[in-house]
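Here's the structure, in structure tokens; my notes come after.
Rather than the whole complex, this shows some of its chains in their spots.
Chain IDs A, B and C follow the sequence of writing; residue 1 opens each chain.
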Amino acid sequence: MNITLDQAKNAIKAAMAKADELGVKMNIAVVDSGANLTAFARMDGAWLGSVDISIKKARTARFFDMNTGEIGNLSQPGGSLYNIEHSNNGLITFPGGIPIRAGSGEIIGAIGVSGSTVEDDHAVAEAGIKAIS
Amino acid sequence: MNITLDQAKNAIKAAMAKADELGVKMNIAVVDSGANLTAFARMDGAWLGSVDISIKKARTARFFDMNTGEIGNLSQPGGSLYNIEHSNNGLITFPGGIPIRAGSGEIIGAIGVSGSTVEDDHAVAEAGIKAIS
Amino acid sequence: MNITLDQAKNAIKAAMAKADELGVKMNIAVVDSGANLTAFARMDGAWLGSVDISIKKARTARFFDMNTGEIGNLSQPGGSLYNIEHSNNGLITFPGGIPIRAGSGEIIGAIGVSGSTVEDDHAVAEAGIKAIS
């Protein structure tokens, strides 16, 4: 089972509405169940460096089927997954990436958001998720 | 001067309408005047390998401010730009990438399309361009 | 729909039987519908350089849903897809990669074989496909 482009676009639209509400400018990426890019949007004026980060967050969330921030908790110095970020051509392990589940609970893709604080990034990603679940 | 997300989304929408008309499934990428990804969409069922190609076509078109196919004419064996594709982490130099110009003629970004023959790819890219110029 | 590990193992087993019959030593890779590696085997004494080639052939076949050799026909100097190999972190576009279809015709993955002539590579890949379709 795989996310559709329509679902991905709806997630991005809802995420951008949340970003507007917060007064922030975001890069938003959606990948499918195979971790391949499905849709992407960079809000006018959003950080250029966040293009890659948002895509990597989405991929990381699907790679391990969990929120990116959970991995970051384990990849700190002394943590069990220290420096896992060196795998897969680069992971991003701070918040802003969340798996997307179908109603059945099956993971059909993931969203990644980057452009502000990690709290804002996560909140915007969550708004995107809610629009399609 | 730079393409806006709204313009990029309109270009993608028009490109997808053309793809539907042609009965093909496309990956469509739009980059800004700095050659940074602005918006992207993969139509359901479109080739996975064309994610990267569409982005590289858009970037290539903006890198050199010309249609990707024109560069390909020069990069053949014996040509003046032979194997230029090795630069910039990989160029794509066959048709499907076109610079986007403002009404003034200034280049504000580029579009890249991949998913069918290069003729279809180019036609879909042109449809995207027309929607915003 | 996605290939299972059991299907992938059966494909590799059948491919190795064909390789034995031909008296050649092969690297055999199977990817899933998202082009992610599912299973791999290198026969004792097979070329080391073919590890990467077999994986890239499988990925290339799934990236474009066609036999790798078909792409190679189009990527020659003067061809419409010249130097497409620079995309996706490297494609391999000579024979030996074939998409894997379910009974319904849906593509569920791909196989890539490398270690001998491209004719042998393709024959071994086909033997792998037949075992699971």
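Here, contacts are C-beta pairs under 8 Å (C-beta built on N, C-alpha and C of every residue); 3 or more make two chains touch, one makes a residue touch a chain.
The structure presented is a predicted model; accordingly, all values stated were derived computationally and were not measured.
Depicted are 3 of the identical subunits; the complete assembly encoded in this structure file consists of 4 such copies.
Simple rule for what comes next: only the chains that are shown with their structure count from here on.
Annotation: the subunit A:subunit C pair of sequence copies touches via predominantly the same residues, more than half of the used numbers being shared.
Fitting subunit B to subunit C on CA positions gives a rotation angle of 90°, reported to the nearest 5.
If you average the CA atoms of subunit A and of subunit B, the two centres end up 25 Å from each other.
Note: centroid distance subunit B to subunit C, computed from Cα atoms, is 29 Å.
The centroid of the Cα atoms in subunit A and the matching centroid in subunit C are 31 Å apart.
For subunit C, the set of residues that touch two or more other chains comprises 34-35. Residues 4-5, 8-9, 34, 36-44, 48, 51 of subunit A touch subunit B in their complex.
Of all residues in subunit B, those touching subunit C in their complex are 47-50, 52-53, 56, 72, 75-77, 83, 85-86, 90-95, 117-118. Every residue of subunit C that touches subunit A in the complex is listed here, in rising order: 32-36.
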